[in-house]
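All protein chains of the complex are present and in place, except for one that has been dropped.
Chain IDs A and B follow the sequence of writing; residue 1 opens each chain.
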Amino acid sequence: MNSTLPKWADIILIPLLNLALALLIAGLVVVFIGEDPLRALQLIIQGAFAPWGIGFTLYYTTNFIFTGLAVAVAFHARLFNIGGEGQAAIAGVGVALVCLAFDWPHWSIALLAAMLGGMLFGAGWAAIPAYLHAKRGSHIVITTIMFNLIAASLINFLLVGPMQAPGMAPESSSFPAGASLPTLHDMLAVIGVAFDKNAPVNVSLFIALAACVLVWLLVWKSRLGFELRALGHSEKAAVYAGISPLRITMIAMLISGALAGLLAINTVMGEAERLVLDAVQGAGFVGIAVALMGRNHPLGVLLAAFLFGILYQGGSELAFEMPGISREMIVVIQGLVIMFTGSLENLVRMPVTRLFTRLKRRPI
Amino acid sequence: MEFLTILQLLDSATRLSAPLLLACLAGLYSERAGIFDIGLEGKMLAGAFVAAAMAATAALPVDQGGWGMTWGAAWVGLFFGILMSVVLSLVHGLASITLQGNQLISGVAINFFAAGTTVLVGQNWFHMGGQTPQLKGHARFESITLPGAEQLGDVPVIGPVYEQLISGHNLLVYVALAMVPLTWWILNRTRFGLHLRAAGENPAAVDTAGINVIRLRYSAVIICGILCGVAGAYLSLGTSAAGFLKDMTAGKGFIALAALIFAKWRPVPALGACFLFGLLDAIANKYQSLDIGLFVVPVQFMQALPYILTVVILAGFVGKAIPPKAGGEPYVKER
Partner (left out) sequence: MVVSTSTDAGRPETAAPTPPAIQLNGISKAFGPVQANKNISMTVAKGSIHGIVGENGAGKSTLMSILYGFYKADAGEVFINGNKVNITDSHAAIAAGIGMVHQHFMLVEPFTVLENVVMGAEDGRLLKPSLNKARATLKQLAEDYELDVDPDAIVGELSVGFQQRVEILKALYRQADILILDEPTGVLTPAEADHLFRILRNLKAQGKTIILITHKLREIMDATDSVSVMRRGQMTETIATNTTSPEDLAEKMVGRRVLLEVTKTPANPGDVVLEISGLNVVDSQGVKKLKDINLTLRAGEILGVAGVAGNGQSELLEVLGGIRAATSGVVKMLGEAIDTSPKANAGKRRARGIGHIPEDRHRRGLVMNFMAWENAALGYHNKPEFKGRFGLHNQRAMREDARGKIERFDIRPPNENLKASNFSGGNQQKIVVAREIEANPDVLLIGQPTRGVDIGAIEFIHQQIIHLRDAGKAILLVSVELDEIQSLSDRIVVMFDGVIQGERLPENTDERELGLMMAGAIKETAP
């Protein structure tokens, strides 16, 4: 498509406008249920950036970076991976199995092993929908949604059955002390900087940041990335170029599932330190909004993930102060962001493009 | 297995397949016209909520803030449920047709939006954690006994079949069943149906024939909204749930899609496909955990069975399904 838009307008202006629209509608919903949207916004920002809140904001951001990257990588191969929720959930099983397997001497070793376990399980859960899509033409959107639902049943089964800790609660045993990850507080304390002790943000944050860099290198600088993008743009051209659609689809989805799986490091290993029901708490779905908002670019994903982190943490505060606004508000905003950055994108893009074309044509 | 038990299962299956059938036919209209819709789930959910909320409000006495209706509250609910679903359809239509956006993303967005808004608004409206109050009497669609059911009840074989299986459903079930031949007739015997089918195969041909593709596709999308609204209203007003529960659609919108693909986008096979899923659901409900001798099938597996079957169907192990040729692609006039 011939882009008459300058690059900054394409990457920054339009996403910002889309976001503004989404927030506007969200504000209207807030008004509809009888609350003050501006005060709500204020509470959100306060809750997100307060000393006792910023840690949580970063914790959520970490989650969304992983799931956002997962969706973004798959998107480059034109695969719509809605299964991040299920993949992250099953990865939790992998992480739990690894952590519970030995009495880990040091967290760094446990971390590496758990990362492998999480990525393996996450990728594995993405493998079947990927294969069916590439080989049988089964629409990956529907199959991944189904796998999300199947995952929930499976984990339910595991946590009241084979993996259940002694007692009545549907959860696994707690992980050994050797598998306990240092929180940001712990890490900063080493260099003498104070930080909120209660915040669950941990070393996974840095893994997430590293993942952003690696994804960037992968998609735009590597040979695999070339093939991924080629397939995403045109399957016929990819086949002509000797690229195997099956192979690249599988690889893209396995990487995607693995990235979603890393979320379990942050939540299951870093925070809960045991496996519980619904450990993902909708983060997989937020990843879709994050990827769309971030235009499938790691930097955009990072920023969008941070934004949603703010919304999540600020939203908790908000729910506290304004009982009318529950957790579901985030889901609503999620839906609106996906709508405005995804399907209704041209609502903003078309007029802005027209405006720029008209400005360009102005005689000197 | 006893005859009566089979009958009960089939009866149950019919009831469980009705919302699937309505949603499936909704998707049929939309997809045959070329607009992919994975937002059936969200539209059903939103429709279910609004129908329950409005029915409850309509039936509530005036001094408690309601409309004080003494009859027909269910119809009020149905009307508003349909309205809500059509509004969401129009958003999908705007995104897919006018703005030529990604239809899959639009569907996903609508699903999230509906999931969140229904609970959010419900909580603020009724303060019951997202539920709506229990619906009773005229705020629900109750079973209709067809004429002669009681009298025929004692006749061997035909009697019970008529009394249990055919009679005794609520109105919306009969509506769902009637939609099958109606849809077949509209698609194959009317001008509108011809144009609709053409729009899903070659919209450029429709355009050059002087037919307004945009208007045609919006019509399809609106019909889809209406049927999804009825499906949603059925869930909250016609089942024993008697009200709205959070996430009550539980994936039915996606199962309806799988049924649509299984039925190769045709109305009569759609009936069979939806009935199959309904039967599965009925079996899972009745036999919570199956003891098949070697081991006990856990209840979670029975719960996941419809989803697993959906994947199996999509994997094409039951035949190759070719969608409408122009499906999922916005129609842009070629230069």
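Criterion: a residue touches a chain if its C-beta (ideal position, glycine included) is under 8 Å from a C-beta of that chain, and two chains touch if they have at least 3 such contacts.
Since the model is a prediction, treat every value here as computed from it, not as a measurement.
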item: Absent-chain contact - pick from A:A230, A:A258 or A:I338; value: A:A230
item: Sole residue of B:A209, B:V268 or B:V296 that reaches the chain not shown, by the stated touch rule; value: B:A209
item: Chain not shown: contacting residue from B:A198, B:L227, B:A273 or B:L309; value: B:A198
item: Residues in subunit B touching the chain absent from view; value: 188-195, 197-198, 201-202, 204-211, 325, 333, 335
item: Hidden partner chain, residues of subunit A it touches; value: 1-2, 217, 221-224, 226-227, 229-230, 233-234, 236-244, 357, 361
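Convention: only the chains that are shown with their structure count from here on.
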item: Mean-CA-position distance for subunit B and subunit A (Å); value: 31
item: Of subunit A, residues touching subunit B in the complex; value: 29, 32-34, 80, 82, 128-129, 132, 136-139, 141-143, 145-147, 149-150, 153-154, 156-157, 161, 285, 288-289, 292, 324-326, 328-336, 338-339, 342-347, 350
item: Subunit A partner contacts - residues on subunit B that touch it in the complex; value: 38, 91-92, 94-96, 99-106, 108-117, 119-121, 123-124, 130, 251, 254, 257-258, 298, 300-301, 303-304, 307-308, 310-311, 314-316, 320
